[in-house]
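So, chain A:
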Amino acid sequence: MEHDTALDTFPKLLQSHVKLRPDQDAIREKALGIWQSWSWAEAATEIRTLACGLASLGLKRGDKLAIIGDNRPRLYWGMTAAQALGAVPVPLYQDAVADEMAYVLDNADVKIALVEDQEQVDKMLEVRDRCPLVEHIIFDDTRGLLHYEQDFLHDYEKIQQAGVEFDHDHPDFYEQEVSAGSGDEISIMLYTSGTTGNPKGVMLSNDNVIITARNGIIREDLTSKEEVLAYLPMAWVGDNLFSYAQSYVAGFCVSCPEDATTVAHDLREIGPTYYFAPPRVYENMLTQVMIRMEDAARIKRDIFNYFMQHARKVGVKILNREPVSLKDSLLYKLGNILVYGPLKDVLGLRRTRLAYTAGEAIGPEIFDFYRSLGINIKQLYGQTECMVFICVQPDGEVFADTVGTPAIDVEIKIDDNGEIMYRSPGVFQSYYKNPESTASTKTADGWVYTGDAGYFDDNNGHLKIIDRAKDVGKLNDGTLFAPKYIENKLKFFSFVKEAVVYGNERDFSTAFINIDLDAVGNWAERRNMAYSGYIDLAGQDEVYQLIKECIDKVNQDLSRDSRLGNSQIRRFLVLHKELDADDGELTRTRKVRRNFVGDRYDILIDALYSDRNQCHVETQVTFEDGRTGMLEADIKIWDAAVYPVNSMTQDAAA
Partner candidate 1 sequence: MLFFIEVALSGLMAGVMYSLVALGFVLIFKASGIFNFAQGVMALFAALTLVGLMEKFGMPIWLAIIGTIAVMVALAWAIERFMLRPLVNQEPIILFMATIGLAYVLEGMGDILWGSDVKLLDIGIPQGASDWMLDSFNIYIEKLEIFAAGTAAVMVTFLAIFFQKTRIGRALRAVADDHQAALSVGISLHTIWVIVWSVAGIVALVAGIMWGSKSGVQFSLSLIALKALPVLILGGFTSVPGAIIGGMIIGVGEKVAEVYLGPIVGGAIENWFAYMLALAFLLFRPQGLFGERIIERV
Partner candidate 2 sequence: MNERNVGGEMLKVENISLSFGIMKVLDDISFDIKQGEIRSIIGPNGAGKSSMLNVINGFYHPQQGSITFKGETRKQMAPHVAASHGIARTFQNIALFKGMSTLDNIMTGRNLKMKTNLFWQALHIGPARAEELENREAAERIIDFLDIQAIRKKPVGKLPYGLQKRVELGRALAAEPELLLLDEPMAGMNSEEKEDMCRFVLDVNSEFGTTIALIEHDMGVVMDLSDRVLVLDYGKQLADGLPDEVRNNQDVIDAYLGIPHEQA
């Protein structure tokens, strides 16, 4: 794999692939039942015409092109086309409600929007008056849009046509624009859905993106033969790096699933060699596996359990190339034929050489489950502000509770109050139209505050994240209180979907729990417990007992950590509703808004810190169709078991 530093923009990279591998697939999309494919050469022509089309609409260097929709080749081409003109693509979350979009569209001074379908167009029209700068809207899928007369709406193919003509009239235009592009030019603008306040537009230069992408490729020696499935939101930095930037740098092919409902199936068809997913995806996959195995015939289940047990014993060792006894390795080989191989195959991960997870911490047993199957899944620690890579776990040095060692060209330091800082070629230029945030995040000499608190593990020198720096507080007795850290430990249990822990400036920690309806529901059915729905199930004593056991384990675990030992959870309750982004309780990336939730359910918190063991609550909820209604429940409050803190062991929390 060649690294020609003259290729400092994506259009230039594209041209190099057209030379190097014109006929190799560049991108695929499952449409009309088959994988429609475009070679690099074909993709290049598509992009050229689109770029010319956009130019004919007046898109110029520095203008912003919003891109909204599911992962579709045409939308990815929109990015390159914009970059070819020196314009800046701004991908938005396709599931955002109109208002959220309005803010970004306006804040980013978007001039043209390239959207997927009617759904997005309708949202655009709804907020158009709030973003006067938007001049044109181009849509890919014409379904249902035939009768829209607005003259600023354009069918993608119409724009292509215009592009062809424009190209014909200005034959050299495209090449000139492309060669005019440079590394320090802004490559893309990604909005971070901050847990608080309005999203900020992170401006990344071509160098930021391309160098970081290349470093990642070098570190894991990826090739142009990789297969990747692009199924995560295009607006999210991860997708931009793995399904766009790295594809252009390494020259591998990216495949877009047919439809949200078929992702699992499409994953199996494509069989990615290089896979990326946030922890919850791996979590769901594992939950599904366990649920489906519950229905398996006795013998089969026994075989499965036996070999999974063996895998847990030696699988990780074998993956890390540590020596194991001949018997064990033979048994593992047998298991590979009977269980691991088939299982990986049905999951679609059989060919996966490298799998990343990031965004938040992943449960040890989830993590080990995949590793023991022989899937080389690794955690990385990253941020939009530096095009992802800060830390990556090196092969063979993978631990569930650390995020590994600094990525290539990345420097890391911990400041006095425990906050992690880094400096790297990927560090963003600035937040768009937001100098003060930029200043407060990025120091003059290029160091960036991550906002995360953490420390390098004394044993293996890997970075270990405990929590958001600002969230790390103290109990009244002065013990370090890292709610996220505890919440994650709780969420490692498949029964716990979400957990919100409180305790800052209080005497002890307490927790709200969201049960996982799939897992607990299935658990309940196997005990033929009747339940009418989430509320009912969440209220049952058996469920409370189940959750209590999880919490007790966490407490036991915490008690081993001298720094966090006293922040064990004393009292908890199981929430009567699932935390929901539509109610503003979660961010669009499904992160809990702790303070918001705290204010919303303050009665419950008071109850937790009183000696009451029940509390009545009324909540307003938003249904799928947008209507709202009231939800009432009497919520039980239970005590958890607390363990004496063992200050001898130092904090290699298992």
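Annotations
Going forward, a residue touches a chain if its C-beta (ideal position, glycine included) is under 8 Å from a C-beta of that chain, and two chains touch if they have at least 3 such contacts; residues count from 1.
Regarding candidate selection, all candidates are chains of the complex that A comes from, given by their letters.
The model shown is predicted, which means the values in this text are computed figures rather than measured ones.
Of the numbered options 1 or 2, all belong to the same complex as chain A, but only candidate 2 touches it. For chain A in complex with candidate 2, the residues that touch the partner chain are 31-33, 143-144, 146-147, 258-259, 261-262, 265.
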